[in-house]
Every structure is written in C-alpha cells, then in structure tokens.
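Here it is, the structure, as structure tokens.
Every protein chain of the complex appears in place save one, which is left out.
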Amino acid sequence: MKLPLRLAVFGVGVAGLGFLLVWGVADLPPFGHYAGPYGDIITKLVEPQRHMANAVTAVVFDYRGFDTMGEELILFSAASAVALLLREIRERDTVDVVDAIRSDAIRGLGVLVAAATLLLALYVVSHGFVSPGGGFQGGVVISAAFLFVFLTGEYHAYARLMPTKFAEPLESFGAGAYVALGLIAFGFGLAFLENFLPLGVTGRLRSGGSAALVNWASAFAVAGGFLLIYAEYLEGNMAARYRRSKP
Amino acid sequence: MSVLPYLLAVFVFLVGLYGIVSSRDLIHLTVCVSVCQSSTYILLLAIGYREHATAPVYGDIPASRKVVDPVVQSLALTDIVVAVAVSALLLAFALRAFEHEGSLDPREMAELKG
Amino acid sequence: MVPLQSIALLFVALGALLVVLVRDVVRQALILSLYGFALVVLFLVFQAPDVALSELVVSAVAYPLVVVAAIARIAAHRKRRGE
Partner (left out) sequence: MTPLLPLLTAIPLLAAALLALAGKWLKDPVPDLAGFAAVAAPLVLAAIVLARTGGHVLTYWFGGWRPRAGDFPVGIGWAVDSLGAAFALFVLALLLSALLYSWRYLQEERYLYVVLMLAFGGAMVAFVQTGDIFNLFVFFELMSVAAFALTAYQVEEASPLQGSFNFAVANTIGAFLVVFGIALLYGRTGSLNLAEIGQRLTFDGKHDGLVVASFVFITCGFLVKAAIVPFHFWLADAHAVAPAPVCVLFSGVMVELGIYAVARIFWVVYSGALGAFDTPIRDVLLVVGVSTAVLGALMCGLQRHLKRMLAYSTIAHAGCFLIGVALLTPDGLAGAALYVLSHGLAKGALFLVGGILLVTRGGIDELLLFGLGRRLRLPAVAWFVAALALASPPFLGTFTAHALIEDSAGAEGYWWVPLVLAFATIGSAAAIIRAGLRVFFGVGDRDDPLLSEEPTESPPAEEKPRLALMYAVTLLLAFGGLAVGAWTGLAATAMEAGHTFTDQLSYIHVVLDHRPPAPAPPGEWVTTTSSVVWSVVTLVGAVALGFASTIRARLPDAATRVLAAGFAPLRAVHSGHIGDYVAWLVLGTGAIGAALAVAIR
C-alpha cells in the first residue's frame, strides 16, 4: 500500500480503536481512587508474613516470584539471540582496535566512576527488601557501571573488564539459579519457589528469607543480560569507530 | 480530570502506533514500538495510584499511612524488562536485514510478497 | 491531581509526540532519552520509585545508547559500501 492508503486504513481503524480505548478507561475507578483489593491485601500481609519493608520487591520476588522467573528467561533468551545475530557481523567487521582517548586523567575518572556505580549497584540490590531497589534495578545499575568504562573510551580496559565471555555465563547462571532456587524449595518438600530460609528481621539487610537469594539470582541474570546486549551492540561499533580514528 | 492520566496512556499508545505505521526506517520504527510499550506502564501505574498516598515502601513511615498499589508497580517492572529485551532483538533484526538488503526502508525490502 | 502531576503528564505527551514525529534517527535517540526522563518524573509523582529507578537506567540511558550504537553501525556499513 502507498502511504496515503495505509494511513487511510489506519485512520479508520484508529477511530474504532481510539473509541474503544477511551470507552474502556472511562469506566475505570477515577484516577487516585484505586479500589483494591489485591495491593491492599499485600501491603497488609507483607510485614507480618514476609518481614519485608518494600512491598514492591516482596511482590516481585515472593508473592509473584514465578512471573519474575519468566521475565528473567525472556531477557536471557533475547540477549542470547542478540548475541547470536550480531556476533557474526562483528567478527566480519572487527579489525585492530586502538584506544582513542589517551589521557590518563579521563581513564582514571572512568574507572573511578565505574567503581562508584558498582558499589551503588550492590547497595541497591542488597537493600531491595528495605528501600526502593532490588535485584532487577540493581542488576541494571551493575551493567551501567561498565557502560561508564565504555563511555570514557577505554576499549581495552572495557574489553578486559567485560568481554562477552563473562557476560554470557553471568546471565545464564542467574537465570539458571532462579529456576534452581525454585527447585530447591521443591526438594525440601515445599512448593516451587516457596521460602525455605528464616525470614530475618524487617528492615535489616538479611531479611526476606530465600527471596533474598532469588533477588541476587535475578541481579546476576539482569546484569548479565544487559551487559551482553551492550557488549554486542557496542563492541562492533568500537571496532568501526577506532578503525576510522586510526592514523 | 479524573481520567486524564488514563487518556495520556491512550494518547501515547495511539501516537506510537501512528509512528509504526508511517515509519520509513526500521530503527525509527523500533523506537516507536518502545513508545507504544511505555503507554502500558503509564496505564498500569495510573490505575494503582492513590491520592495523598506514599510509595509502598515502609522505611521510616508508620504502617498506617495510605500507600499506592504495589502490584501494578511490580507488573510495570516486569514490563520494562520485556520491553528492553524485545527492543534489543528488534534492533538486531533491523541490523541484519540492513546487511542483507542494504536499506532500512520497509518499502524497499518487501521481498516477502503475496 | 496535583500540579506537578499535570506538568509531568504534559511533558510525557509532548515527548511521545516528538519521538514519533522526528524522522532523523540520531535526533530521535536524543529525544527518546529526554522522553525517558519525563517518564521517570511521572513515575516519581505516581509514587513508584522502584519503577522510576529502572526507567532511569534502562529507558533514559541504556536503551538510547543501544539505539545510537545501532545507528553508528549502519553509518559505518554505509560508508564502507560507498567506498
């Protein structure tokens, strides 16, 4: 179809779809007046049942931990597929790589910022049951730490720190550990992904029972998955970019 | 006023769809897909919001405070991961398709016809 | 609804429109990042700090960067073909 015809088809469709969308959301409870009950029941139960201060993390890793397992596997499958698809192009394109940024100050700064981000990430992961944060967000921040190394232009440092050979096992390990933790509970005669450790004290770092382990598994899976995606996209580029900047 | 945030989600969704339909570049199109997806987080979080309520995290606040719904937030978190995973994959497809066709314009690569 | 929420809503609506309407992919990636920040603010005023944190890292920083990387690859490829 030519663009005008396509837009005409789309326009007619959008009239119907838009009407349907508006008609549907108009019957929702007014904004700011969520009627429950799911979230309310959880917020009441989470402290006495789970000794966790962050209800969102409790839902993600405990009440609905099985969803999160599926989610880790989505990331795992997608990242593996991206690696598979782009690796071949990259191998074809890659040539010698020379670092463009030669200033020691910038290099030092990059590593410093990366280290600080990594520390922050570990804090975010470990405090997931206490404050906003947790395995998913923390995992993303871990991967961001390595991005800083990349952004300051240290290809060799970056390649040493974060080659795909390190990201790939990390994500597989995280995803596998998540499923395995489910099966461990199973081995104890409990339900799949049921808590099998003491719950600890609310507000302390070591609260949350075995959901804390799930939290870490998820952090590894997310960090590994994101690192792999960055690596596959950025590394090929580095090669292209540096080849051009080569004298 | 009380439906405005919901209408924002509807608007963003439709705008994203328009972008996909009218796009002339697979990378542009992929970004429009992610705009479309962001409408789902807006809708989810808007549904779970409560007036004069705080986030469902009880660091120092008394447990009697009204809080917003934690479930929609966890659903939105899941949705974000899914979004990035799919977008990364779409970009990879676009790159490979470019390798093969030498173009990113969906009009020029309609090899699968009929 | 508080004023801050209205402003955030407005910015998100504008951002979405701009991301879609800008046809140049490099500029689009930049605006995508700004749109991500608008969403972060919206999620904060919706009392969703966990979601805002993820959105900040993923949609405002990491994803636009990946898009830019993809664009750069295409550019490099085109250049090589042209040579």
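Order as written gives the chain letters A, B and C; numbering starts at 1 within each chain.
Going forward, a contact is a pair of C-beta atoms (placed from the backbone, for glycine too) under 8 Å apart; a residue touches a chain by one contact, two chains touch by 3 or more.
Just so we're clear, the structure is a prediction, and the values are computed from it rather than from any experiment.
The chain not displayed here makes contact, within the full complex, with A, B. Residue A:F76 is the one among A:F76, A:F136 or A:Y230 that touches the chain not shown. Listed by residue number, the positions of chain B touching the unshown chain are 13, 17, 20-23, 26, 29, 33, 36-37, 39-40, 43-44, 47, 71-72, 75, 78-79, 82, 85-86, 89-90, 93-94, 96-97, 100-101, 106-107, 109-114.
For chain A, the list of residues touching the undisplayed chain reads 1, 6-7, 9-10, 12-21, 23-29, 34-42, 45, 62-67, 69-71, 73-74, 76-78, 80-81, 84-85, 88, 168-169, 171-173, 175-176, 179-180, 182-183, 185-186, 190-195.
Everything that follows uses one rule, which is that only the chains that are shown with their structure count from here on.
Mean C-alpha positions place chain A and chain B at a centre distance of 15 Å.
A straight line joining the Cα centres of chain B and chain C is 11 Å long. For chain C, the set of residues touching two or more other chains reads 1, 49-50, 54, 58, 62, 66, 70, 73. Looking at chain B, residues 1-2, 4-5, 18, 46, 49-50, 55-57, 67-68, 73, 77, 84, 88, 91, 95, 99 sit in touch with two or more other chains. Of all residues in chain C, only 1, 49-50, 53-54, 57-58, 61-62, 65-66, 69-70, 72-73, 76 touch chain A in the complex they form. Note for the complex: chain A touches chain C at residues 31-32, 54, 56-57, 89, 93, 124, 132-134, 136-137, 140-141, 143-144, 147, 226, 229-230, 233-234, 236-237, 240-241, 244. On the side of chain A, the complex with chain B involves touching residues 3, 6-7, 10, 14, 17-18, 21-22, 25-26, 28-34, 36, 38-40, 42-43, 46-47, 53-56, 58-60, 64, 67-68, 71, 74-75, 77-79, 81-82, 85-86, 89, 130-132, 136-137, 203, 222, 225-226, 229, 232-233.
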